[in-house]
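The complex is shown incomplete by one protein chain, all other protein chains being positioned as in the whole.
The block that comes next holds chain A.
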């Protein structure tokens, strides 16, 4: 779920003209050069031109000083060692060769440190990612604080890039091939104690409590004291760099010493990558190639391939799409509506179902007192168990302690009545999707809550203005559309009506941000943005099934396009009843444009009890024992009964894929055209994080930019001929098709 939650490469200013040393300085303490990094122009340190130039200058002075016997590299920036290379440095490059040159410069600087005549100790506190980690592993010894902010990762792969400053060469030597591949191909974050276990750092120190100054300031001083001690030891040879290897490590090293075994490793890893990415992401394969070149053909070739591949990757549309998503995600983690008048300190959730309990979980998780109200004790107990399980799973994975789990759970209060509602600042309802029930609940709630309390509705399709029609205070009513499972899905779609006040919106965004969500704020209308894009895609999926493409084939065609979940599986996951509900509701609202597949297919499935995964049967049959799911023969029979003839001109595999995608994209463009969406960035983020639009395409608008609106319009015209207005391109799409220089993203 955090596949885009990283900042290995960050925004920042491109290096300024060289004048004085502002980013790096040093002093010599007991024959140890303490080199301190701090970028005064930014909240984080990134590898900018200025920083690199300052660093080289300092390194040359240090190497020229015979009194210096060892060195420590440390950042005085709170919470950040080096967050990564500077993304703008890459973005301004016009060619692969230019980017390769950047990579080579980084490689050279780190190689100089690696081959330095005096030992270097990297003292790491805070973010140490991408180029920052490559810097640290070029040093001879690493000390890290166990602060929660200390996170190490090589997240380049998530931006469609590779670690381009020696990372692909040093990691395998340091961690062994399997672990190195794992770290570089997943880009996952590693905490200090885990890094110690893996052999990525030599020594860890615990964070400090309050003393006679700011604890983090003191922690950095303390880290420096310890690192200086290590550096002295290294110079005197009382401390050694070599780590003792365990038996398993020795065995693994011996086995991986055999070329045939290594070849098998490359093959297996490549197969795994191909299976997971369907070959749609070039970066992982480039990483494997660079590692293989280094291990099999030596460092010269390895560094060369790394630099060349880095340049190539930077020019790919996949990398642009992923970088766009990363930047979009950063933009959607800000509150653009100002500071709310009052902070939401206590919150109530109505309905302890899957969604309600999920919302309660992400809320208590951030220490906000939360009431979870249901109408039955059974429902309440189930919801409470869901929250407990969510937290306990975290404790089992050791990301929190059992004590923290208990403390977090203490913020949750389960109840059947409205007691205490007179003090809550926000109510989020997650009751059944039925307007009359929502109205009833709204009226009940408004009778007990204080005047300032906000009423938010977690609905996936019902227009908020219709819900608010029953309210005495529509300015306090807003939509907060969460995605299931709430604790895993990052997106929150906030829906405002023309009556919703700005402060109410600001409050809802603030709560969502606190819950850790990526937020898009959209206008009101049937299905808002996300459900509105999803509905025609699902309906098209049903038509494709009716036309005789089996559920498995449909799944492989969609995942082959880059969707993480196939359409048939998606119907089962969402629930056949929910899908039918949405298709019918939105069909009524939007008319024949939302037609295609027959909703009666879904209704018949529901009658037979095939409600999707939750009922054990849907398009597939689910059983706890079998991993490989089988197609549900009952559904196949229903599909036969509703069989349609596939028009041969638009039923090839590729056409099937584009029929699904074009309906999605056209609806997204319509949302932008109608003002439901404020900008394409939120449209892309909503589609990728909420609906699983292929990340390699960067979202519907990024896709239109790279694929070409004109090309898509051409395809749609063909489909329109076969099926009618469901494929009529909207005006905005036509405008962009007419003028290819028009782009949604600059």
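The criterion applied here is as follows: contacts are C-beta pairs under 8 Å (C-beta built on N, C-alpha and C of every residue); 3 or more make two chains touch, one makes a residue touch a chain; residues count from 1.
Operating definition for what follows: contacts and distances are computed from a predicted model.
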item	value
Protein name as given in UniProt for the chain not displayed, "Nuclear pore complex protein Nup85", "TBPL2 protein", "Trifunctional enzyme subunit beta, mitochondrial" or "Small ribosomal subunit protein mS39"	"Trifunctional enzyme subunit beta, mitochondrial"
Contact with the hidden chain (one of A:209, A:257, A:451 or A:648)	A:209
Residue, one of A:120, A:135, A:181 or A:222, that touches the chain absent here	A:222
Chain A, residues in touch with the chain not shown (by the definition above)	203, 205-213, 215, 218, 221-222, 225-226, 229-230, 401, 403
